[in-house]
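Below: the structure, in structure tokens.
For this depiction, one protein chain was excluded, whereas all remaining protein chains were kept in their positions.
So, chain A:
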Amino acid sequence: MTFTHLLSAADLSREDAVRILDTAEELLSVASRPIKKLPTLRGRTVVNLFFEDSTRTRISFEAAAKRLSADVINFSAKGSSVSKGESLKDTALTLQAMGADAVVVRHHHSGAPHRLAHAQWTQGAVVNAGDGTHEHPTQALLDAFTMRRHLVGGGAGPLGGKGQSLEGKNITIVGDVLHSRVARSNALLLDTLGAHVTLVAPPTLLPVGVDHWPVQTSYDLDAAMEKSDAVMMLRVQRERMNAAFFPSAREYSRRYGLDVARMNRLPDHAIVMHPGPMNRGMEINADVADSDRSVIVEQVTNGVAVRMAVLYLLLGGAAEEENE
């Protein structure tokens, strides 16, 4: 392991990323066993520190930690001392005093997990579960995992493309890139894994400096469809739409939404992804979301396996190598 925290998809080398995906591949089978539990992290404590609303990510991390037999403490900002004005530092010190071995943090401010990891407030491993509009590395890992199973491993092959990267695959990410931590983490991780990423969005929803990202950009979804191996639709984040980014929802849906006609332009093997939660009828049509090409539900299943892999690799072994 060359990382002690998971803060950004950019921290992962290709070797690290492939190792996480390979580990997740083995852990995926745990879900189909009669006893869905491994004893590996018994006696370790994982704190889910969520300053922002989340259902699937928190549940996914909770399930992952519990399947590895870790003790899980859930902390959400609502109804806690944070609403009384406690700072991130004091919250972190409290968790340290309780003996947290890992802290899974989601925060509305970009960089909060980084601060938590490097300020020496807590000794545990920090896993970024989404910070502001910055990054969401475990989502990128589970997306890459899902892509690898389908595009490299040939569906649910016995090894799911084990040991392999996503070299040469074309991935199209569509929608609100500006506010999307999923898009940023995916762009970085997919580039590390050798895939070509195209971001498709209205000019107003592409972030400043996107020309320095390892991606191509386009304003034309139809043109990008035919060469895509996977197309990922991003949620239009209404809660962050405080300016007129596009004229109307209907126009957005027409130009950047995925409907059946557009989906049919994809190559036969291509898959449709969405990090959830979906706005059906907005960025993705209900018929597309429920079609055979859609792997959206599978992404959730894979999320648990990928998060188990991350927790195992961070907490499962010794902290230092000289303990040999």
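Just so it is clear, contacts are C-beta pairs under 8 Å (C-beta built on N, C-alpha and C of every residue); 3 or more make two chains touch, one makes a residue touch a chain; residues count from 1.
FYI, contacts and distances are computed from a predicted model.
Name of the non-displayed chain as stated in its UniProt record, restricted to "Putative spermidine/putrescine transport system permease protein", "Bifunctional protein PyrR", "Cytochrome bo(3) ubiquinol oxidase subunit 3" or "peptidoglycan glycosyltransferase": "Bifunctional protein PyrR". Considering the whole complex, the residue from A:Gly99, A:Gly163, A:Pro214 or A:Pro267 that touches the absent chain is A:Gly163. Screening A:Thr23, A:Asn128, A:Asn170 or A:Ser185 against the full complex identifies A:Thr23 as the residue touching the chain left out.
Interface with the hidden chain, as seen from chain A, comprises residues 1, 15, 18-19, 22-23, 26-27, 29, 33-35, 37-40, 158-159, 162-163, 312-318, 321, 323-324.
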